[in-house]
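Only one protein chain is missing from this complex, and each of the others stays in its spot.
And then chain A:
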Amino acid sequence: MTACTGADEQESEPLLRLDRLSVRFLLSPRRRPGSEVRAVTDASLNLRPGRVLALVGESGCGKSVLASALLGLLPANAQVRGRARLYRPDPVELISAPESVLAGEVRGRGVGLVPQSASTHLTPVRTARAQLAEAVRALRPEAGAELVDELARRVGLRVEDLEHYPHELSGGMAQRVALALALVADPPVVLADEPTTGLDRPLVDRTMDQLGETARRGHGVLLITHDLSAARRVATDVAVMYASRIVEVGPAEEIFANPWHPYTAGLLRALPEGGFEPIPGHPPVLTELERLEREWGCVFCQRCPDMPGFAPCTGNPELIEHGGRWVAAHAPC
């Protein structure tokens, strides 16, 4: 299958390419014999420089597991299949790379992480400046202390804010410190995992704008979020994830204006400005996915309203290309 972002394939070489990446967790045979959690199934994505790719979906759909897989931070009972290739600074196969490569070349250098809940991510007993300076010494020993001030300015912090301890920073300021930390080594890929949890709308907008600015400077940003309004503000491309599978990928404007997959359409209709209609039912339990796909053809069928103009579920969960966009199963014919 072709990997995809919806962007023009000729546009530029990707920074990160996922090819049928799958992650399973084996549960203890004593508690649940033979059962496994399917957290990510056959995820294929491309992230290019200058783009913000938003991976959206409800909590528990596998978004954060995908992020952990890219950083080599999965627990020991995880089984990973497929490929995830990081192209810069040097090509690395993220799934098979040894820990020494992940620690030395990937985390921080190749992929900068902007974490969920920045204020608890920072060390409480040291000032923001001390933490930034430490990261600069470790990742950019050739750079001087000026880099700390420059990074602060770049993310919209005043230089004097750096003298504060994390508990003295507001949520928005802590978020900016975390972004500055992620940018220390100028990593080609910035991975933001629910970066706006607990922030109010003006701060969410501001954080999003900074991620957009980061992309305009040539980074590729993978934004993982459940907040569609936030994604809409900044994303150039959107991938929608449901029950471990990516069900739709395409340019953000087109997806928001004209969603193809009924799950995407349902999410948009659930927004206050979209009608406030919840999608009926619950997302399936991740241990049940195999059975659901076997019996129903796809994992969304039980919650799927009839979509006029769409073919009935083909029972084929693979992404199908159509006019530069990709959609699973419920493809238009």
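Worth a mention:
One rule holds in what follows: a contact is a pair of C-beta atoms (placed from the backbone, for glycine too) under 8 Å apart; a residue touches a chain by one contact, two chains touch by 3 or more; residues count from 1.
As a convention for this text, contacts and distances are computed from a predicted model.
Note on the omitted subunit: UniProt lists it as "Peptide/nickel transport system ATP-binding protein", one of the names in "Peptide/nickel transport system ATP-binding protein", "assimilatory sulfite reductase (ferredoxin)", "diguanylate cyclase" or "CidA/LrgA family protein".
Within the complete assembly, A:171 is the residue of A:156, A:171 or A:212 that touches the hidden chain.
The residue from A:47, A:155, A:228 or A:289 that touches the chain not shown here is A:228. From the options A:108, A:166 or A:266, the residue with contact to the chain not on display is A:266. Only one of A:14, A:57 or A:166 touches the absent chain when the whole complex is considered: A:57.
Mapped onto chain A, the interface with the missing chain covers residues 57-60, 170-172, 197-203, 226, 228-229, 266-268, 270-274, 276-279, 282-283.
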